[in-house]
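Got a structure for you, questions after.
Only a single protein chain was left out; the remaining protein chains are all shown in position.
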Amino acid sequence: MEQAIQATVLCVLAAVLALTVKRGSPESALLLVLGAAVAVLLSLGQALGEAVAFLEELGARSGVPEGLLTPLYKVAGIALVVKVGSGLCADAGESALASVVETAGTVCALAASLPLLRKVLELLMELMA
Amino acid sequence: MKKLLGAVCVLLGGAWAWRTQMSAARRRRDTLAGITAGLGQMAEEIRMARTPMPALLACLGRSRRGPEREFFRRAAEALRQGAELPQAWRQAVDTLDLPPQALAVLEELGQALRGDEEKVCKAILLAVKQLEKQVTEWDERRPEAEKRTTALWFSASALLVILLI
Partner (left out) sequence: MDVDLIFKIAAIGILVAVLNQLLVRSGREEQAMMTTLAGLVVVLMMMVRQISDLFELIRTLFRF
């Protein structure tokens, strides 16, 4: 609970400071925002780790093979990074770069989930054969 | 505790450097203004009393109060030791710490200090006009320059404190 409060307070503080600093130097404002984002995400590491460990246990208990769940985690990680990255680019006024980052995220997520899709294709082939 | 002491030391160092730079700039401006006034006095003396150069320079070296006194005294000293007037002038000008345009005006004046009183007076008055213009320009630019010096030293020491704390 306190971690959520800490994260909120830090981010709001950083946003206010960035607004103040933006008039004098927009680059510093963006760097400040980046720094706050990185710090908050780093501090969430432990909580995220616990959540992922639980998901793993769930997967192991329910008998789903390991190889099928890893693409899911990878896609989640890609989504997180890409969201923050494209948000930062949009903040800097570069919406073209933001959409490029999002496209990269989509392509990489697709590439990461190829094993899963391949398995589904095999299953379909087996069913139809 | 040590960090606080260190921060205070860095800030004090920055303040000292700032104070030094400001007083050096002020001293330069005062020297320039003083030399201009002294040259004006020189032109007056030459026109009214036709005082010869060595006596005039020695008199100015005694009567002026302020940083330009050294300049006139050195020129008078060099003349007394037997150097030619342009040489003595050049020697005295070389010891001055002024911006290059002021030094250029003074060196040009040193070349023109030969010949009859009319020409010398004209040359001196021309130099006085140019130097007065430089002093007014300096005074106009001074608040900006002071603000910039303050900002520079303050932010340099603040940056050091932030990085090292």
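Odds and ends about this structure:
When the chains are written out, they are named A and B in that same order, and each has its own residue count from 1.
We adopt the following convention: a contact is a pair of C-beta atoms (placed from the backbone, for glycine too) under 8 Å apart; a residue touches a chain by one contact, two chains touch by 3 or more.
As the structure is a prediction and not an experimental result, all values here were calculated from the model.
Considering the whole complex, the hidden chain is in touch with A, B. Seen across the whole complex, the unshown chain contacts subunit B at 144, 147-148, 151, 155, 158-159, 162-163, 165.
For subunit A, the residues in touch with the chain missing from this view are 6-7, 10, 14, 17, 20-21, 23-25, 27-29, 31-32, 34-36, 38-43, 45, 48-49, 52, 70, 73-74, 76-78, 80-81.
As a convention for this text, only the chains that are shown with their structure count from here on.
Measuring from the averaged C-alpha position of subunit A to that of subunit B gives a distance of 64 Å.
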